[in-house]
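Notes to accompany the following structure.
For this depiction, one protein chain was excluded, whereas all remaining protein chains were kept in their positions.
Order of writing sets the labels: A, B, C, D and E. Residues in every chain begin at 1.
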Amino acid sequence: MFSYHLEPNLRLELLAPRHAQEIFEVVDANREHLRPRMPWVESTQSVANVEAFIATTLQQLAGNSGFQTAIRAGQEIVGVIGMHKIDWQNKSTSLGYWLAQKAQGQGIMTKACAAYISHSFTQLGLHRVEIRCATENTKSRAIPQRLGFTIEGTIREAEAIDGRYLSHVVYGLLSSEWQKTLSQA
Amino acid sequence: MFSYHLEPNLRLELLAPRHAQEIFEVVDANREHLRPRMPWVESTQSVANVEAFIATTLQQLAGNSGFQTAIRAGQEIVGVIGMHKIDWQNKSTSLGYWLAQKAQGQGIMTKACAAYISHSFTQLGLHRVEIRCATENTKSRAIPQRLGFTIEGTIREAEAIDGRYLSHVVYGLLSSEWQKTLSQA
Amino acid sequence: MFSYHLEPNLRLELLAPRHAQEIFEVVDANREHLRPRMPWVESTQSVANVEAFIATTLQQLAGNSGFQTAIRAGQEIVGVIGMHKIDWQNKSTSLGYWLAQKAQGQGIMTKACAAYISHSFTQLGLHRVEIRCATENTKSRAIPQRLGFTIEGTIREAEAIDGRYLSHVVYGLLSSEWQKTLSQA
Amino acid sequence: MFSYHLEPNLRLELLAPRHAQEIFEVVDANREHLRPRMPWVESTQSVANVEAFIATTLQQLAGNSGFQTAIRAGQEIVGVIGMHKIDWQNKSTSLGYWLAQKAQGQGIMTKACAAYISHSFTQLGLHRVEIRCATENTKSRAIPQRLGFTIEGTIREAEAIDGRYLSHVVYGLLSSEWQKTLSQA
Amino acid sequence: MFSYHLEPNLRLELLAPRHAQEIFEVVDANREHLRPRMPWVESTQSVANVEAFIATTLQQLAGNSGFQTAIRAGQEIVGVIGMHKIDWQNKSTSLGYWLAQKAQGQGIMTKACAAYISHSFTQLGLHRVEIRCATENTKSRAIPQRLGFTIEGTIREAEAIDGRYLSHVVYGLLSSEWQKTLSQA
Partner (left out) sequence: MFSYHLEPNLRLELLAPRHAQEIFEVVDANREHLRPRMPWVESTQSVANVEAFIATTLQQLAGNSGFQTAIRAGQEIVGVIGMHKIDWQNKSTSLGYWLAQKAQGQGIMTKACAAYISHSFTQLGLHRVEIRCATENTKSRAIPQRLGFTIEGTIREAEAIDGRYLSHVVYGLLSSEWQKTLSQA
């Protein structure tokens, strides 16, 4: 029921138990595409695994620590985006996302991120938004670059995935920088 | 961030912690209006009380047992509507709602209820929706009547409120009846 | 250890873990009799299921939300009766019960209900007791009728059981009505 | 509602929230009498303290770890008796009790203990019941002595109470010994 | 990381998850030796069982209710010693321990107990330490005897283990007695 329209045929839907079947099918159809960068792909073997994940995201929402949404393009779910958590003490959050292979190249995730950033700074009053991408993940890195984030460093061998360690580029965006971007747009 | 548009200037917003201040102000400005029919008015004495209520509704959502929304008309919150819980075993739910005095008489709550009913039958696959109104609350009773509910009985002295017992008229609507209403509209 | 004597050879025993074996056997011997009206019969497949149910009823007692008892006629458990919960805010409760087939027709459940009603109004200070029966369940309906309850309505298709929906007749009894009945007895 | 009759005017009532006021009054009227041997007397300063204790005993019951009862002589509560816990692994329990001053000397507690012992060995299938008394508490010690317990030792300075350490005489009774006592009675 | 040196090649290590494998191996190699006196041997069938036990001991520590340690002689774990709980109200605790067969006869457990006793009286400010041994377990009983404990009684048939009941000799040591022992040493 709850959604945020990015544009007429593109929206964010708050994850709910009834999304589990549909999301599992997208993950299942994108295993080769997602496995090298998403640590949870291997352990997502059934709809019940997705239901458990969704239950976790609703606990996160109930704990006032951020939320996660499905991205629906037309009739289909094509990905998920969400906050890892909200650090209210330091007024910061970080974003994570994945997109089905066939939905790439259309600017979908950039629009979704922009909506989260806008909500974080305007509605939630946060000060800083962070995105971390594997150094080699060019497509993922293009998103914060397009949105005006600053590269702040490279956390070496930060993530163990699919049998090897990936390093993470840290992208940061401050509330003041987002205001400037908006006023120039 | 998450909302459902009933019409261009009228929407349902999933209750979030940041709504607490605004809802408290509406309740506070409508004490005389709400006290005779809402048992929680007396104990709602601060923003913290509303925050606690909202935390409860988010736990309800996380437990897959329904949700509650603020109703926003233009810039202002004018009421709240939600499910008391979802009985998945018997595929039924019941609705509760209240509206600020000045927002009455515009069909707002009827539209909000219609959205919940539609979501319950279509998205959630429920079989039955129930609304209970105090026998004397003519305005509240008008809503299920307008939406095609059937009066199923009167539960005598069902609720203790403001020092006396109120009886409840039970209105029921079945999924099949709603389909018929829609097809005739 | 804890029991309430209805008459010399008939008593209510607070459900305890040691009742599980005996109750399972009664349920198991009455499957055909109980299945059409008790939703939990299908999922009661072992003593462990009854133990889990009894643990739930003890949590209910510990939460000051009512209790459940075995009904013992002579040496044998012949049924269970209890409160679904206590609504302290509105000072009301509702009763549920089942009886083994061979124990029917002796007024056992009417006496058991009378004890619960008396306890509810006198010891607990409640204002209202409710009993809901499936419309077609003549034997069950005879009990509130005999005890002076008023029919307050029929909740249509309220319960999904054994593959179909049953409607519920709602019977209500107020504290003042019970006093009158007693004084006339 | 739930009670066990020791004799026509003497019974054990399972502790329930509604006993709190009455028990607090007995404790309050017996402070001087109870303080030297009951560690909780000092911290029992209001009905709410007794309510909290009763809630604990109901959790104990719900956890299948024993129960506690008020002792009612005629119309009045005159004491409390209960199990500290049940050790199912080793099939043993221990009893604790206190009595109002004016109810002493009538054999009330001996009858209450006998009922608990009988229930423990017969209904619960336990193997051993223990009672510990402060060495100097002659009245309390008379009870296990009268009931055929064996002195098994003296645990030195086992309890800190009212500013000093008390030693505990340990009385033990085995199931087989109780059977013998009964057959000789 | 955390250990307490009893002597250069003998130390107590706070139990941590990484000890599970090693402890399981010692238990497994000592089944015949331990079974007659340790009730948990039968149910310790995998490393996961030991992990669950260690998790429990860490919860105990987190609850400020005592702790448990592995005993390491040279490179090998040869046993476990710990507090059953701390009774802060009465300032007392009791110790439990087991040793691999091949590590017996070297005074290891006596030194380990002495360290616990010293910590209990000096660091924790306790008043009493208790050790219970099965009457027939001569080796275990030698330890409190060597350390100056007093025999306070024999709890008959206190423990069900390996199909029969064992009686427990209770050994007690008071803080003042320990001070005297130390000053005489």
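Note that a contact is a pair of C-beta atoms (placed from the backbone, for glycine too) under 8 Å apart; a residue touches a chain by one contact, two chains touch by 3 or more.
This is a predicted model, so every value here is computed, not measured.
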Inset, instruction - Could you run through the displayed chains and say which ones the absent chain touches? - result: A, E
Inset, instruction - Could you tell which one of A:E7, A:E136 or A:E152 touches the chain left off the display? - result: A:E152
Legend entry - Touch residues of chain A, complete complex, unshown partner: 39, 89-92, 127-128, 130, 150, 152-160, 165, 170, 172, 174
Legend entry - Residue numbers in chain E that touch the chain omitted from display: 1-4, 12, 14, 16-18, 55, 58-59, 61-62, 64, 67, 115, 119, 123-124
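Note that in this section only the chains that are shown with their structure count from here on.
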Legend entry - Interface numbering overlap (same over half, different under half) for chain C and chain D: same
Legend entry - Superposing rotation of chain D relative to chain E, computed on C-alpha atoms, to nearest 5°: 180
Inset, instruction - Select the interface copy of D-E from among A-B, B-C or C-D: the correct pair shares over half of its contact pairs, counted by residue number. - result: B-C
Inset, instruction - Let me have the rounded angstrom distance from the C-alpha centre of chain B over to the C-alpha centre of chain C, please. - result: 32
Inset, instruction - With chain centres taken as the means of their Cα atoms, state the distance from chain B to chain D in Å. - result: 51
Inset, instruction - Going through chain D residue by residue, note those that touch at least 2 other chains and give them in order. - result: none
Inset, instruction - Could you tell me which shape the graph of touching chains takes: line, ring, star, complete or other? - result: line
